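Remarks on the structure that follows.
Missing here: one protein chain of the complex. Every other protein chain is in place.
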Amino acid sequence: MDRTTRSLAGFGVDRRTLLKSAAIGVAGVASPFVQTARAAETVRIGLDDTFTGTYAALGKNEMIGAQLAVEQINAKGGILGRPVELLIEDSTSGDAGAAVQKATKLIERDHVNFLLGNVNSALAQAMAQVANSHGVLHVVPGGHTDAITGDNCHWNVFRVCNTTAMETAAVASVLIKNFGKKFYYLIPDYAFGHTLHSGMERAAKPLGGISVGADLVPLGTTDFSSYLIKAQAANPDVIIFFFAGDDMINALKQAVQFGLNRKFHLAGAQQELEALLGLPPEARVGTWVFEWYWNQPGVPHVEEFVAKIRQKTGGHVPTARTWFGYASTWTCALAAETAKSLDAVKMARALQDFHLPPEVALMPNGAFYRAGQNQLIPDLFVGNAREKGPKDPEDLFEVTEVVKGSSVAGTLEETGCKMNWPA
Amino acid sequence: MRNESLTRHAPTVIVWLALLSLPEWINLVAYTDLGSQVVILGLGAIALNFLLGFTGVLSFGHAAYFGIGAYGAGLTLRYLAPSTGLAIAIGALAGMVAAMVIGPLIIRLRGVYFAMVTIAFGQIFYFIAFRWHSVTGGDDGLTNWSRQPIDLGFATVDLKNPINFYYLTLIVFALCTGAMAWLLNSPFGRSLLAIRENERRAQFLGIPINLHIWLSWSISCGFAAVAGAMYALLNNFVDPRALHWTQSGTFVIMAVLGGMRSFWGPLIGSAIYVVLQDYLSSRTTNWMSLIGLVFILVVLFFPRGILGMFGRRASS
Partner (left out) sequence: MRHKGERESPQGPSTAVSGAPADMNQLILFNLFNGLIVGAFYALMALGLSLIMNLTGVINFAHGGFLAIGAYLAYSLIPYVGFWGALIIAPLLTAAIGLVVERLLIRRVYGLDPLYSLLLTFGLAFILEDATRLIWGAQAVAYQVPSALTTPLSYDYFFLTGYRLLMVAIAAVVVIALFVILKYTRLGMRIRAGTTDLETVSALGVNTSILRNLNFGLGIYLAGLAGVLAAGQLGLQPTIGSSLIMPSFVSIIIGGLGSLPGTLLGGLLIGVASSLTSVFYPSATEAVMYVLMASVLLVRPRGLLGEEGRF
């Protein structure tokens, strides 16, 4: 039976699923008692993510990946023989209140077995606390602040996307080897930016990297020209852009308009397909790290995944965010299957040093959750952005090197994570 | 005589009956923590309305004091002492003091200028919360703390239980709204109404306008800070966006939605806004259009707010 997602109108779900889900939705609203009765048999995964506001596009892609995963899980018989349902809540891109309330609702009223989310680091941390106080397994698909699997790590919180330490370490050597040692940093002024900066400095120093300047740029800046002129004047080999989301689009667009890409090399530690798609073709430049990329010729299972996602999105390829949602959801199913239980502690223990199967990891060297940190150690894809792909209009990144996560992840002590397990 | 007294107090009675019995019926439409959120944000909106609906002064910067209250509570629990009561007290005090200090600077302004300068100070506090990340956690938020059980001597109340927390919220709400209602019914409150109706005439009557506005402002922001402290406790988390002017806008929206001239109006506004947003955003990503539509319909058909429709006969 195909009771996969409690669908939301406007999410682009096909009509059949929509009708079925509408019927379920109506039943759910009309009678909460029916829900509690069903709670005994379905396994529920709650996705509390950003579907409106600044991070809407990223949240939506994570959701699509999660939806595909749930369909596949159910096709294989569900979790421990029980059907799986994906509950979706909009945390909005605003303050933590909504994210916390939705997480609480999913846990207390909808009795989810797993919590997923959030794109926004602050919201992810706030939700992690809720999950921790209720003892629910929480997988963070794409919330990037290091603290989630660092200073603020919890036994029940796992994360798929990389730490800034990993991303910077992956690209530093490539930059120094190919372009030079002098870096000028443009740093968005919040934790994510700060840790990227310190990570890059740490990674570049032993290789001879020098900083010729750095600027802390406020979040949401619309005009980057004063920072770009300073970068130019410092005459670096590489100008490093640590931005994410809209800031990255704005900064790159303007940097290219000023012709900086013709004088210096542009680069950074994290780049996303969503940003490259939003840039005019001439601004798709630079050397970056992708956390997952869709065009991996020769790597098994990837093509099927891409094809299935294209079906769901009307022809668009999966982005790293899609894969985050996909891998996070599969992590939940695999945790339960491995532990042979839905008990959070048992599942969390089962995930220590757990290797994702190739059809979930979808990368050359696979990925595993590091024990004691709950952080996924995947491959990182270093490469260059390009105007357009040779065959596909969305093939905007040319992978030049696949870096094994374990070679750049650093030691457990360095992450600062000290995990306390319940007695 | 008795009839008039009845219609005057009826809304209060109805509201309190609903609030006290909330945990019983809330699970049919929502969940207990949502009820707490309605009450907390309602307190913030009622506090704003003390200034807006009853003194006639518009502020768009209340989120700053709401946020200061929230950070006060969070910082207390994280760095000072694991005491919920102390957290609320310090949060409230911090917000009120900040407002009292800012007050004299802005008192001379009126109308939309006053509103804009409150935004200015609000955004300055937002900036401080964001930049001072060593203390506040910056954009990542203030975490690693949570509300602590209350030790009453004869019993300990575990506040992790949402129902217990709801009743704590209700107690705080009762104390604050009781204080505000008492103030509004006092001669001081009457002066505020006079200022709202006609500032110049009030001046001729000898009422020290600026002093009254400053007091009203401080009281209003102080209670908004209490709401902020409770909000922090509800979420066990604070982030700078709680201070952003968009949060201030939400309070104003709630007050206008529910009815500015009525004491309980903003609470109704809070209930409508919070429940509607929570409910709609679970059903569809297009909840923003629906909420926008609700606002527009309220303005077109219920311009005095929901309660304004009923409150026309009763005195304000």
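Letters are used for the chains, namely A and B, taken in the order the chains are written, and counting of residues starts over at 1 for each.
The rule is short, and it goes like this: a contact is a pair of C-beta atoms (placed from the backbone, for glycine too) under 8 Å apart; a residue touches a chain by one contact, two chains touch by 3 or more.
Model, not experiment: these values are computed from the prediction.
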With the full complex in mind, choose from A:T42, A:S198, A:Q257 or A:N365 the residue touching the hidden chain.
-> A:Q257
For the chain left off this view, which of A:L80, A:V212, A:V345 or A:M419 is in contact with it?
-> A:V212
Hidden partner chain, touching residue among B:L51, B:L75, B:I90 or B:L257 | B:L257
Sites on subunit A contacted by the missing partner chain, in the whole complex = 10, 51-54, 56-57, 60, 178-179, 182, 189, 212-213, 215-218, 220-223, 225-230, 232-236, 246, 249-250, 253-254, 256-259, 261-265, 274-275, 277-282, 285, 384, 386-387
Touch rule applied to subunit B and the missing chain gives residues 58, 105-106, 108-113, 116-117, 119-121, 123-124, 127, 131, 245, 249, 252-253, 256-257, 260, 286, 288-289, 291-296, 298-300, 303
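Everything below uses one rule, namely that only the chains that are shown with their structure count from here on.
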Roughly how far is subunit A from subunit B, going centre to centre by Cα mean, in whole Å?
-> 36
Which of the residues in subunit B end up touching subunit A in this complex?
-> 27-28, 31-34, 37, 130-131, 133, 138-141, 143-144, 146, 160, 162, 231, 234-239, 241-242, 244, 246-247, 277-278, 281-288
What part of subunit A is in contact with subunit B in the complex they form?
-> 8-11, 25, 32, 51-52, 88-90, 92, 94-98, 100-102, 104-105, 108-109, 121-122, 125-126, 129-130, 133, 145, 147, 152, 189-192, 219
